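Heads up: the structure comes next, in structure tokens.
Missing here: one protein chain of the complex. Every other protein chain is in place.
== chain A ==
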Amino acid sequence: MTATAPSYPTVAPIEPPALLLDGITKTYRSKAGAVDALRGVTYQFARGSFTAVMGPSGSGKSTLLQCAAGLDQPTNGTVVLNGAPLGGLSEVELTKLRRAEMGFVFQAYNLLPSLTVYDNVALPLRLTGRRPSRSDVHRVLEQVGLEGKAKRRPAELSGGQQQRVAIARALITKPSVFFADEPTGALDSGTSRQILGLLREATDRAGQTVVMVTHDPVAAAYAERVLFLSDGLLAGHLDRATPAQIAASMSDLER
């Protein structure tokens, strides 16, 4: 394991990027008319990078995340994960790809309330048909600082602990890409730091790629690069920025 600085430039020279968005548009049609949530986004997320996506409300950042994760179909354009395009995959193929390659952490912790912490974390492995090894589950629990809480149920944990269970659940399958949507949205600043630290660790230690949507400049500052999204288009980026710089750019966008 190398503890060197994050790799630059963003485009890795030989191997394909972890995630490639090529000309993504997304139009929602409803009775009230069509709404263009994304109007052509092209970007490459390099392997092992930690990218924050920011933008005002309605800028399309959640839609971007959902299209990138194959949760939603883009209207136009292609999403390529580790060199393999997602378009044309069946729901089952997408599911299998998702559980092998992607991890999810959302604002609502999204744990199954009926399962214990242990079972929640082991669930993705069970779903792939593998029998989870006890030591694997306990190792990721330890990694997120929840040793000794394996038998609890989500309702008995604090918000920060629940979010760490969600991260442990995402870690256990060793996904190549983490998708995080406002992972610290409901947490206090101390707990937020721990959660962001865990995501940061995933990129630094295991070379996993993190794509995080947030509106919080402090959280975004944990990322190497902050992408700004406005009206469904990329509106610029900041590298290794401080929360103050990020906040300034945000208020420029919102003006």
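Criterion: a residue touches a chain if its C-beta (ideal position, glycine included) is under 8 Å from a C-beta of that chain, and two chains touch if they have at least 3 such contacts; residues count from 1.
The definition used in the following text is that contacts and distances are computed from a predicted model.
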item	value
Hidden chain of the complex, named as in its UniProt record, picked from "Acyl-CoA dehydrogenase family protein", "Putative ABC transport system permease protein", "Protein-N(Pi)-phosphohistidine--sugar phosphotransferase" or "HupE/UreJ family protein"	"Putative ABC transport system permease protein"
From A:99, A:139 or A:174, residue that would touch the chain that is not displayed	A:99
Selected from A:42, A:128 or A:189 as touching the chain missing from the view	A:128
Identified contact with the non-displayed chain, of A:27, A:110 or A:245	A:110
Missing-chain contacts mapped onto chain A	62, 66, 71-72, 91-92, 95-96, 98-100, 104, 106, 108, 110, 112-115, 119, 123-124, 126-128, 155, 169, 173, 181
